[in-house]
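Down below is the structure, laid out as structure tokens.
A protein chain is absent from this complex, but the other protein chains hold their places.
When the chains are written out, they are named A, B, C and D in that same order, and each has its own residue count from 1.
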Amino acid sequence: MRKKIGVFVCHCGINIAGTVDVKTVAKELSQYPGIEYAVDYVYMCSDPGQNMIIEKIMEKKLDGVVVACCSPNLHESTFRRAAQSAGLNPFECEIANIREQCSWVHKDKEKATEKAIKITEGVVEKIRWNERLQPIKVPVTKRALIIGGGIAGIQTALDLANSDIEVVLVEKNPSIGGHMIQLSETFPTLDCSQCILTPKMVEVSKHPKVKLYTYSEVQEVSGYVGNFQAKILQKPRYVDPDKCTLCDECSQVCPVVVPNEFDLGLTGRKAVYIPFPQAIPATYTLDIEACPGVLPIACGKCWDVCEPKAINFDMQPEVIEEKVGAVVVATGYDLYDKKNMAEYGYGKYPDVLDGLQFERLLSASGPTRGKILRPSDHMEPKEIVFIQCAGSRDPELHNKYCSRICCMYTAKHAKLYKHHVHDGQAYVFYIDIRAGGKGYEEFVNRSMEEEGVLYLRGKVSKVFEENGKLVVWGVDTLAGQDIEIRADMVVLAMAIRPSSGAEKLAKLLKVAQDSDGFFAEAHPKLRPVESLTAGVFLAGVAQAPKDIPDTVSQAGGAAIKVVSILSQPELLHSPLVARVNKSLCTGCGMCVEVCPFSAISLHEDKAEVNEVLCEGCGTCAATCLRAAIEVKNLTHLQIYDMLGVYLGGLR
Amino acid sequence: MNKDHEPRIVAFLCKWCSSAGSDMAGVSRLEYPPNVIPITVMCSGSVSPIYILSAFNLGADGVLVSGCHPGDCHYIKGNMYARRRMALLKELLPYLGLEPERFQMSWVSAAEGVKFTQIIKDFVAQLKPLGPQTYLRRSL
Amino acid sequence: MVKISDVRQEAKRLLEKGKVRGVVGYVPGTRGGWAIPYLIQEAERAEQLVWDPTCVHNLALFVVEEKKEQAKQKEPDKRPLAVMVKGCDSRAINVLLQEKFINREEVVLLGVSCENSGVVDRRKITHLLHGQQAGEIRFGDNGNIVVVVNSERRIFDPQEVLADRCLECQYNFPVVFDYFYGEKIKKTPPAPYAQVEKLESFSLEKRRQFWEEEMARCLRCYACRSVCPMCYCAECVVDPISFAVEPTTTAEEKAKKIKWIEKSPLLSENFVYHLVRAIHLAGRCVDCGECERVCPEGISIRLLNKKLEREALRLFNYVAGTDSQAPSLLSTFQETDPEDFIW
Amino acid sequence: MKDNPYLPQLARIVTIKEEVGGSRPIKSFRMQLLNGHRFDFKCGQCAMISVLGKGESMISISSSPLERDYLQFSVLKMGRVTSALHEMEQGSIVGLRGPYGNGFPLEQWTGKNLIFIGGGIGLAPIWSVLQTALRQQNDYGQLSLFYGARTSSDLVFKDELRKLKDTLPVYLSIDVEEPGWTEFVGFVPQNVADKKPSPDNAIAITCGPPIMIKFVIKTIQELGFQDNQIYTTVENKMKCGIGKCGRCNIGPHYICKDGPVYSWAKLKTLPQEY
Partner (left out) sequence: MEKILKKSDLGKWVGKLSAFDCYAPTKENDHWEFNQVTYLDSLPEDYTQVNVPLKKVVLPNREVLFNFEDNRNGGPHIQEVLPEEKEVVVFGVRGCDARGVALLSKIFSESSPDIYFERRKNQLYVVGLSCYPLPGDNCFCLSVGGGPFSTQGMDILLSDIGRKYFVEVLTPKGEKLVELGWEFFAEPNDQDRQDRLRREKKAQEMFNLEIHEAEKKAGVLHHLFEDKIWKTESFRCLKCGICTYLCPTCHCFDIADELASPVPLQGKRVRVWDTCQFPDFTMHSSGHNPRPDKSSRLRQRIMHKFLYFVETYGEIMCTGCGRCVSKCPVGIDIVNILNRVESHEG
């Protein structure tokens, strides 16, 4: 029997009824073939409205319901739930959007009504062929993989581990801690970054539910939500952490000195080294790139002096497989490459620093033990210029986005500078001040008012060296005059970029990146910690620039999202997935090639869909030359019939 | 030629960007001509060329395919495949003498209600002078 | 020059040894000096094989047909099929390999050189001979074509008699083969897309007129589709003349089959049929030109396919049938694909 | 209008009865012409049913020509048209043209015993003969019916068959055992072989799937039936119904006009293209 369909036309107060003659829509539809019942009502989404739908489904024995109302993004689930409570399969209920796509954008009532009728009729045609589908059930591995051991990754790991979920935390550097461990003090409270982070680092490393892989990289992730398999490459450290006593003998004898990443090149380190004293795991690492060679052993001095015999040149890279149910990407950021900032002399003049280098100067554990000294001559800078938006908010030349944290840390830098150099003068070039966080505005104001930092609104055009001074040419747009400052030091609030491995990681996780290279969230407002790939979540700056409190909040958010998946006995996956008509399939494999989710494979010369991986995008359907594959409930026939209604009848 | 002809347009809108963008136009109460009937598909990558040809065959005066901007695709890269397919169709149709204005592709993000509105306005405006599409239209 | 005796000998050997289940090649036809495709299954028949400019057919088609035929057999003969292939045939084979319709082991390819020439256009020959029957047509020197009429030997310039597709072709020897006969002489056509470009230079109105006249003639005999090795679908999307119906196919599935276009030879339906076919052949058509040759109404179907061939090259730097390992034109993309047409 | 053989007359579906459910459903439709005209036909003839917009399908008439109130068609849901027909409701309008074909030569069978042997939906064409013979029982000898289907629920005319048992021998069968089934289990030809109907003064009328017909004929030949005592119907794809569209021929015969009813004596001389 053909389906008995009911049509429910919503007035949405006057939102729809103001432009669309809803009575006419209901009347026309009631005469449409196969329509058992059609009615209009003032607010379909209200309880009485929903109850009416439920009652009519039962009374008229409907097996299809079309609600002509607002966008399906809003009330589709409302009405599907209502239909379900009346015994219908949720896929027997569809929304015809006659508000956002009709009543709200048209004025001519007659034409809008005509269009609303067409839209609704089209959905009626679609629903005729809708299948009753059941969600696909997927088992769940109750473990999570977190990629990145900065504050975002650490916080997510702790929140998850404390929720009794096993965590695999992967960090590519020898130690966890990320950029936060490099910072001196944090705005707006000026508490010491290391002091608040190291307890968390210790906690995560000791937590029985956390498996920590440092000096490791995720190489491959296959599978799907609830059931990922990750391959993790653990690079050889050539030092056995269990034996290493942190005596530092090896480092002492090591003849190789390379720039120290932790201090952003402001100091050097040896080929065998510990990144910083509180590093976790607490062990040395032999940097094979810098070492003269372990195979054959070219130097071996470290091995000679190591009493506990912790040095082991035979260590090999190891690939570890881990099964997890969810993945959190917390890969943080890199600073914008200095190559791009030639106009400010960054990279050319040693006294032009970036924000992180300045942090190291400020840090008690830093190269100058917390004294602000010029790298070139170890003199205390008396005039210092901070340049905000270095590489940010510059769509023509650099990055179009705002890096969000620079206003605040520049204010902090200027303030701390004043704390160190009381007689010094700090200038800040800014476009405008963005201090949206709690206590931030006050913090910036204090910098300006209490510390006497001179804020200049305008851009710096050029920085060059002249007679041992850094000449800063800029413009004060408020005063409308050109400015020249002869400074001892320039600090650039460099833009932050997605970390260097982000692109590769995005590919292997099959998650999207936005146009700036940050990981794309599923919805900018409503799903900010989810990626578009089910089971992959985002935390911290990997998703977009943000400060520590926001990062920690998002990390917590990501953790709860993971929990909400992993706490279920099994996952439900949308059944709107592709299906192969095997009698038409010739096994050409073009669908396999185009599938963004690797959900299709060939078996015995026919395509086969992994329904759990399939997201129902339908790219395969448009690629298949034989119409042998299509997405359930949005088939070629449904499209064709909709076209037929939209274009066929000449009313 | 009938200059007063009201063009009939079918717009294939991807669910995540362009359909959401058209919703945004609605939310913002932007006005555009009622000539376009949207068909929401999951992804512009799912729009088969035969849909477009069929739409013309069934009497459409214009067909719009709209997807997410490159890099923004909800399905990572469905729109990239669409771009290729539609590039060929865009070349082929005028080669056969169908006015190139009748088939259009656009990128409209979920936030671009204004852009969506402008596209529909422009599309309708460029179709109007062409009159009805009779070339591929089935007349029994 | 291809020594046909070598081809015959190899075919004979393959058949005698039972290495292949048959040899698809050309044998003399019954009317005039025109070759026909033939499936040779007895070794002694290999002597009948010919190779001359009347061997117009794309024998890759018969690989497809035989594959389907074998699939229907209860006990399929799993031995490979030997096929004579010229340049375009071999490219078609490559597309079939690329689309995994066949495996390389299923065919033994007897590649033949087009002798720096190509196959002839029957219409051109008929026109030149004023209706006289050609007794024999063979390759001459320097790409010339020798036509014997009433035992008189006439030599034609390739430009006069070759099929358009051959004049525009740059693959005059096979790109994939197991055996190869004749010389590999690289040929570069002066203007491979001259006809397409000419049509493009017309006004929209004139192009429209041109195609309307072409399409109005279509009888929908489907010879173009039937002769195309790429049209191997079990069921054509636009207009089934063969339904893929199996005993398990339900009534609903049959009722759901879409009639995208009507069977009537209406202008609009003819257009959509040919358009969909052209789109389906984008990046797959190897310009063997068979569709146009067989069309009883002489519709310029090649001009359609050739257009998309050029766009595939121009926009995406893609040439069909040259690499059986690469992804197909439309199952891949590049970040840099043009998008200036997009609003 | 009458002289245009392609023009259907409109008819109303007056009742719909679901005979068989499941994945191969069968429904019986009773129809009346809208214009009140009579639709004269012979047992075994067919009519072309149009579902406007979907097309036509040739269906045998399962009611008796003596039934003046309606025409009955029992339709297996099979393709586009029959699916559309199955979706129709009581009161819906369809097109009808015909009747087509030769029909059974009932006039030659007076006084003879008629043995009906049907399988599945194949009971429909012979049902018309059976109903006619029942109404004119005095004209014929003993009537008997063999009928089988895959399962008990695949049997058509269940209610009628139950009643029929009071008037004549009805031998039902299903292919495989089912709980509660007390009658024969096995294929129709086996049931026939089991019951051994006598060929004396008898005509066997059989219709069903081709494979069944083949074995029924073999079986009853073994029982002594001559070729001219065996009648069957054949089916091919049809479009025009009047022997012009060139589709349904077997040799020089067009089933739509020269068939569908054949004696085995005739059918065996024709090529096996059905």
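Points to keep in mind about this one:
By definition in this document, contacts are C-beta pairs under 8 Å (C-beta built on N, C-alpha and C of every residue); 3 or more make two chains touch, one makes a residue touch a chain.
Since we're looking at a predicted model, the values are computed, not measured.
Although it is not drawn, the missing chain touches A, B, C, D when the whole complex is taken into account. Within the complete assembly, residues 138-140 of subunit B touch the chain that is not shown. For subunit A, the residues in touch with the chain missing from this view are 31-33, 121, 641, 644-645, 648-650. In the full complex, subunit D touches the omitted chain through residues 1, 3-8, 10, 50, 52-57, 78-80, 82, 93, 95, 235-237, 239-240, 242-252, 257, 271-274.
Heads up, the rule we're going with is that only the chains that are shown with their structure count from here on.
By count of C-beta pairs in contact, B-C exceeds the other of the chain pairs B-C and A-C.
Contact of a single residue of subunit C with at least two other chains is seen at positions 237, 260, 330-331.
Contacts with at least two other chains are made by residues 49-50, 54, 77, 81, 85 of subunit B. By the touch criterion given at the top, residues 49-50, 53-54, 56-57, 70, 77, 80-81, 83-92, 94-99, 104-107, 119, 122, 135-140 of subunit B touch subunit C in their complex. Per the touch definition, subunit B reaches subunit A in the complex via residues 8, 10, 19-20, 22-27, 29-34, 37-43, 45-51, 54-55, 58-60, 69, 71-78, 81-82, 85, 110-111, 117. Partner subunit B is touched in their complex by these residues of subunit A: 71-73, 97, 99-102, 104-108, 111-112, 114-115, 118-119, 122, 510-515, 520, 524, 532, 576, 594, 596-597, 615-619, 621-623, 627, 631, 634, 636, 639-640, 642-644, 646-648.
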